[in-house]
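A single protein chain has been omitted; all remaining protein chains appear in their positions.
Here the chain labels run A, B and C in written order, and each chain numbers its own residues starting at 1.
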Amino acid sequence: MITTEEEAVAAAERIAERLREDVVARDAANENPDREVQLIREAGLLPILVPAELGGGGLDWSAVLRVVRPILRADASIGHVLAYHYLNSWRTILNDRSDRVHDLWADTARHGWFWGGAGNPRDEGLVLTPDGDGYRVSGRKFFATGASVADRITASGTVAGTGEKLAIVIDGRADGVTHPLDWQNMGQRLSASGSVTFENVAVPAAHVLGASDQEGAGYRPFASLSILFFQLLLSHLHVGIAEGAIEAAAGYARSATKPWPTSGVDSALKDPYILGTLGELVAATRASDALVWRATELATAAVAKGWDLTDGERGELAIEITAAKVDSTRTVLDVTSRAFELTGARATTTSHGFDRFWRNARTITLHDPVVYKSKELGEYVLTGAYPTPSKYS
Amino acid sequence: MITTEEEAVAAAERIAERLREDVVARDAANENPDREVQLIREAGLLPILVPAELGGGGLDWSAVLRVVRPILRADASIGHVLAYHYLNSWRTILNDRSDRVHDLWADTARHGWFWGGAGNPRDEGLVLTPDGDGYRVSGRKFFATGASVADRITASGTVAGTGEKLAIVIDGRADGVTHPLDWQNMGQRLSASGSVTFENVAVPAAHVLGASDQEGAGYRPFASLSILFFQLLLSHLHVGIAEGAIEAAAGYARSATKPWPTSGVDSALKDPYILGTLGELVAATRASDALVWRATELATAAVAKGWDLTDGERGELAIEITAAKVDSTRTVLDVTSRAFELTGARATTTSHGFDRFWRNARTITLHDPVVYKSKELGEYVLTGAYPTPSKYS
Amino acid sequence: MITTEEEAVAAAERIAERLREDVVARDAANENPDREVQLIREAGLLPILVPAELGGGGLDWSAVLRVVRPILRADASIGHVLAYHYLNSWRTILNDRSDRVHDLWADTARHGWFWGGAGNPRDEGLVLTPDGDGYRVSGRKFFATGASVADRITASGTVAGTGEKLAIVIDGRADGVTHPLDWQNMGQRLSASGSVTFENVAVPAAHVLGASDQEGAGYRPFASLSILFFQLLLSHLHVGIAEGAIEAAAGYARSATKPWPTSGVDSALKDPYILGTLGELVAATRASDALVWRATELATAAVAKGWDLTDGERGELAIEITAAKVDSTRTVLDVTSRAFELTGARATTTSHGFDRFWRNARTITLHDPVVYKSKELGEYVLTGAYPTPSKYS
Partner (left out) sequence: MITTEEEAVAAAERIAERLREDVVARDAANENPDREVQLIREAGLLPILVPAELGGGGLDWSAVLRVVRPILRADASIGHVLAYHYLNSWRTILNDRSDRVHDLWADTARHGWFWGGAGNPRDEGLVLTPDGDGYRVSGRKFFATGASVADRITASGTVAGTGEKLAIVIDGRADGVTHPLDWQNMGQRLSASGSVTFENVAVPAAHVLGASDQEGAGYRPFASLSILFFQLLLSHLHVGIAEGAIEAAAGYARSATKPWPTSGVDSALKDPYILGTLGELVAATRASDALVWRATELATAAVAKGWDLTDGERGELAIEITAAKVDSTRTVLDVTSRAFELTGARATTTSHGFDRFWRNARTITLHDPVVYKSKELGEYVLTGAYPTPSKYS
């Protein structure tokens, strides 16, 4: 059992090393990341956010995100599913029936469960039909990151007839769960982000977590942390991808970029433009990184407050995360495109696969339109109003 | 025989329509563009730059580039090989033995020859061994755009022993010519830009075009137009790719982009940010386009001057083309990345293949490091010195 | 009488030379540009757009804008009032009573009249009271560029009681015309862009030009060219200011910028970053310039069509001018700020006054919010709709 950040980071770095070896081939093959998740499971990294008293690693969110980072750099898809695993397992606590979460967490630690999610807010909702003291769930969700490799899937559904909305957990291996494996996209190709369909899948009472109160009239600040954490994780993805792109381009430049004939220098490492451009990319990435961590510390503190979290504290956190999202979006798009200025034309072969950084960045930065995040930030500065808690804010 | 710009543009638009239909699949398959070139051949577009008195279309360079543009928009790889075809066939006239070019051009018109090139200046040169009144050529060239689909290949070689440098033409179907088809790159995937090897390939006297005088002490302005035209074509590629990306993204936005929940509008076509961003991309593209055409008109006029072209005229042309290259590089990188802001996350599926625009742009903009073009431009403005004619200027 | 473009450009260049000598001091003093206008009057440049048969220079708009450009480079304020002079005198023809314009133009040629305008659409309108066969006009207009140095002021007013809207011309020296000289702004300080008040000022019948039909139900394409020309002139201002900033910074760099200690070069003229940056600025400026001239040629052709101008032709022109405005706005803001990278800290003294380029640019680019121009352009590309003719489009 991993119980310290140091051990966890070291394990993550070993995994990153393994992933980096064949990331280009795996990106091209676009298969379901079963082996990658198994690698992480075997390293013992899946339960590090579970409280120690429930058999987990007992790390906090800041520590967990420091663990995720090296994996994001090496293979942003796998870092993505891992980060979402932590969030999907953790956010079960943000609902009414938090009493039912301890068993889920203990089992996560005991069995090394991997968690996915099926909550894309722009789809039709899932339908719940009462069945004994539990339910049966049916429906389809797109962009269900991690679901196709998950032991447990975090979701929500609406009870047929009553219209009651309930947070639920679905056994990813249960009868009636199918994964079309239809995530055939230009980036984040190994992020298992395809659709999932549920056909009359059993949801026992122990997996019914009650109302979530994330938005609307009955909104509660702590319950609504879920959406903020998704936005925070996206910012970590952005920075991790930018760092990975710089690492890869700098590595290539060190060994393979030839000095340009009219540069007047005998090594690409002395080319003033390569150096200057690299410096600009690194500076932007460090700034985005600093803001992402500032937001992460605020988020970790918010978690510690639990249900005592106030509206204002939730609002301040939302604003900091929003700023991090806006800023890191610009950074990662710029970095992953300009990094090629360090490498030159010969680095465009598919064997290097350096385009994956931009493809990953361009895909994940479209999660929700960043300009509406800028707008929320502008509204806050002009009017003092925090973003209205919603599916994306 | 196509002899007017109107006919030629209409034919090009029909080809563009055909290419657009399966460009995504062909981009993924990454095969040698034999069928695409055949399509263009059958449309009669290959000899339009050949003088009318030699049986060609008799169009000038400005007209020819207006013909290439729709193809660039639809499939930048194919537009690329086509543009290079015109340049590789035409630039034979820029050498000492221009008397030998008329037959080559007449045959181009008669047989519908396609021309490739094998001239990457950063490789070892080809070696010529005297053989009768001609030569045998051996060696390898990388980035030999169009060579693998070419009837004739424009090249140059150094005579073993004497060191004399000669422009030559090589029969692309001759014994000893092999194409490893090793262009497995992230962009411009159908541009037939792999390497070519020559093993003791016969080069008859009629294919030996003499000294080229493109640079160095004996440099002559007209002879050195070749390199400027390559740079000009690259700028056309940039603008064509940007136009194609805008066209594709706007097409998607018209039919498929959903209005964002918090946008307050009922159609993506009314989303202020989508509209504003599109306008910015279009404005930048139009500006780059205007400069590219200004440079093209200057280039067409320079061709008309022939060997009377002066140093100063060559210099002014070089500066205008350089400016067009620098500006269009920025535009196409920006446009192809930001165009996704019009379409959103669902447009990232590989079935749409919208990432090809950026992949094409990022690949072709690395042809030679654009910052050294900016440097030349800066030197000119500060000191009045035109770029020194060379392999890239 | 100047009747050729060459003479006119030569005269403009001499004036530019004079203006450049003390532009910094005049910018600081912020006085009404009486002497500057007198200089231009004496050079014979005021009537060059007046038809030759009415005693003017007979140049077309393209020629006139080539004349304005050197003055814009040297002193953007004075280029501004001069460009507006041409437009304010010319746009009198765009109204119902074009029969009354010939005398006004002939007098412009005969007396060397300078024309200003008082038409800011965001103010209250001027009120016209019938007085014999003419009117009396009262009211106040802000941003009345050129009015305070004008012999004649182009304006429009609403007839009290009837609500009829009429284009009028006002004698700038008449009783009741006062100029508060309240243009105390950070840029375009000598552009005489303050307010003007009219108190019961006589407007004889010969100065009443009838309905203007620029927008709304009775809109006529030719009548509405006025607003497009204002937008076109703004784009010329942008490019002229950018060219001026580059010229000034390059001039300083040539003589005064010291090589940076760690640059490894013995002259700032060899500093790779100074050269590269300058090249980028020049490339962007040339691209904006090319688009502005393409729009200008279209505009000159539209003028030649007169009342036969169609909706579609007006629309195409509007789009090209809009693109030029959007693109040149970005260019001039970037160039005037980054030009300092060529000069370094010592160039920030007020004696050099190099900040005037950015101050001018930032002021004039706010004429109307450029993002709404981008929006119109985006709407056109997405929907095919031309901008609705209005006060700003």
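Convention: contacts are C-beta pairs under 8 Å (C-beta built on N, C-alpha and C of every residue); 3 or more make two chains touch, one makes a residue touch a chain.
Values in this document were obtained by computation on a predicted structure and should not be read as measured data.
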Of A:Gly55, A:Gly210 or A:Gly276, which one is in contact with the hidden chain?
A:Gly276
Of A:Ala192, A:Ala299 or A:Val326, which sits in contact with the chain we cannot see?
A:Val326
Residue positions on subunit A contacting the omitted chain are 246, 250, 253-254, 269, 272, 274-280, 282-284, 286-291, 293-294, 320, 322-328, 330-331, 371, 373-379, 381-383
Where subunit B meets the left-out chain, the residues are 272-273, 276
Counting contacts across the full complex, list the positions on subunit C that touch the omitted chain.
122, 143, 184-187, 258, 260-263, 273, 277, 333, 337, 340-341, 344-345, 347-351, 353-355, 358-359, 362-363, 366-369, 371-372, 390-392
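Everything that follows uses one rule, which is that only the chains that are shown with their structure count from here on.
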Roughly how far is subunit B from subunit C, centre to centre by C-alpha average, rounded to an integer in Å?
40
In subunit A, which residues are in touch with two or more of the other chains?
273
